[in-house]
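The complex appears here without one of its protein chains, the remainder shown in place.
Chain IDs A, B and C follow the sequence of writing; residue 1 opens each chain.
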């Protein structure tokens, strides 16, 4: 039996110690510490680790942190939505997103060519420049072959990027596949469509990529998942693991509630009814904004795992 | 200036009157009445109406209501996720989903072969039978041609279904395209993959389907959206309209909060910064479980529009 | 075993039928129908029914509906916060609250003397006039005696009000006590304080009122609770029932989540660990905005109970 313990600040307290102590504070802080324990365990157990996230997180400064997680060897397979791909490429190309305000005048923003994502601003010109980037990229890919499974296409694009903080770049360098089941749902899709209008044999083969994610792991391998937010990124990673016997370790981090039966709000407990997560697995669901909670979970994991040489330190 | 008015029950009150009165109650009830007004306006204005929803809503009894909205001529274009397709086909095939409990013992459910979606139970055998259905369907499709845009494939499947309450059936009958940008993200994707293993030239052409959704409407047409829940269904419908100049009318209904910058929680106000929704459009965001709020919004719209002969009555 | 059933609109559908059908739709709609069943059962069983709500609901048009529930004999004991008392008195005095907008310019509102509660506006002058009302009321009360338990004070005030839609008026007329454990937390408290500055022996006896709520029911009586929102209104009603052996029937309706351990988000399931709700009780928790969900629950109950003559019809 463990007891709730009064939290107290000590001068110079480190994030690692902070998260350690959160385990005895209460409510979501306990779940957060559990999530951190599970990440450490899954890595120590040699699990193949799926990391899924939604595009708003890549609009945020978590982008560089995801790239770092790949570089340090923590994540083995990425699942995300196409907005994440677009924004990673924009940022690698030098675009800057502005710290804005939730309570902006949105009509005024529109008139000045600024798009709002919560309290982050992305300018129209960032999308215009993205177009300039995409055309030569698609030409290069098409010159290689006309039919592309998504993850193979993203790997090739990653190899063209030279930015340490880029998810695509680090994934390509470290042989981490990126799956994106709805590749057409954004500006990227628009450019694919424009390209196909001129080259009708150009095909993005999403069915082949389903094979790729299923074959990215096996029934016998230990499997772990860190799922941030909801949407198809979350579902796709879970489903791929289900087809291989279910997850041994799972951490869900989301703001959504389970009360409406959505995938975004589905808990690790519900997942057990499906066999998505094994009965005897280690699993935790942490409710809260991942821009705050995810780095806390991971910093403690990195600190501990780097001490044991399981991930690289820096 | 309009005033808050004391709500009172009158014996035999109809849903239409109820929603009318909600407009003077407060908080989300006001937004709900606004949403209903906007649906009526968009239809009267002759807008092309996009209806987007997530798969959990098709697991629920909203499925038949979506089919009815298509049959009565309210929705012109559907955008959804693949789980919705799967469950619509299962239900058309006679599968029954059970009214369950949020607080179930999930490990026990797993052992008895029951999968939980909130407080709805779907049995494993429903998925097994789905497999039996899919194989001949894919064979028929392949016999016609090897390369299929998603919406064209779904239309063909819809034509094979004979169930008045089926979304696919009604959509096919009424020439309403169904877009599903992440077609592989579920059991349907698994069967596509198995089929492609044997027929390597079989391709699902998602890029061509992007052209289809873009060409499903034009810059000059008046455009309206009713978006339920979040995820790529919401984004895809909005993005297709943005490419054609933005929405004239928009109703978002969701349980998600805007506080984390997610697409699921993005409001109609934020959408204006992007030009997704025009400055001078009619737009409302209703927070709440759509299994309760969506029928309220729509029943009042159906009552009013059927009186004027704009949708069929029944 | 009951099955999810496709929902379909029928022309002229009544609220009663609508709620009936929601029971087979899914997610919160099922819980809502359960809540309605439980309200019917508690009344048929002859339970003493506690109704608790927060002040924002009385700012809304639910005010008249609460008054109606008291008048029709549905609620036997009311627990609320002082803002509800203030706004009921203001409204009885002819003040009108304006239908506003969540996305208002709050600084501009301040400058024009308008206070915002979500999308409802209350003008400063409503508070100024409230002061004019309170002074003679307190003088009358003080002339009667110097020491007042809260519920007895509110009963006297209710007897001075002549407004069919007033909660205080109907409660006084129908011998329904109103408990308000934090009577000083608002403008009402300010006027009590000003009055006590001049009359130092004037005392509001909250401890005596605790006796009153405890003695308002007994161990042997069947007890039911309809709790709307959270806060001390919810807790106070539950706690009073716990001291008398716990609730036999309970409906919680709230927007809050249980994830942070708050009372507002506490579920009927958690309540069972305390004995607040008996093991074998009928209990339901409905997540959503009560301005939409509460009337749905109650209209069906009123329709059914009035047919059987258990509540009055109208």
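General observations
What we mean here is this: a contact is a pair of C-beta atoms (placed from the backbone, for glycine too) under 8 Å apart; a residue touches a chain by one contact, two chains touch by 3 or more.
Since the structure is predicted, the reported quantities are computational estimates derived from the model, not experimental observations.
Every shown chain that the unseen chain touches in the whole complex is listed here: A, B, C. Of the candidate positions C:10, C:44 or C:147, contact with the unshown chain belongs to C:147. Across C:98, C:137, C:160 or C:182, the single residue that touches the chain missing here is C:182. Where chain B meets the missing chain, the touching residues are 26-28, 257, 259-261, 287. The chain not displayed touches chain C at residues 54-56, 59-60, 81, 83, 102, 104, 106-107, 109-110, 114-120, 147, 181-186, 189-190, 192-193, 196-197, 202-211, 214, 229-232, 235-236, 239, 243, 255-266, 269-275, 279, 289-291. Residue positions on chain A in contact with the hidden chain: 1-16, 18, 21-32, 56, 59-65, 67-68, 91, 96-99, 103, 118-120, 165, 269, 287-289, 291-293, 295-296, 298-299, 302-303, 306, 313-314, in rising order.
Just so it is clear, only the chains that are shown with their structure count from here on.
Here chain A and chain C face each other with the same set of residues for the most part; over half of the interface numbers are shared between them.
The geometric centre of chain B is 36 Å away from that of chain C, both derived from CA atoms.
Annotation: 26 Å between the Cα-based centres of chain A and chain B. Averaged C-alpha coordinates put the centre of chain A at 44 Å from the centre of chain C. The set of chain A residues touching two or more other chains comprises 257, 259-261.
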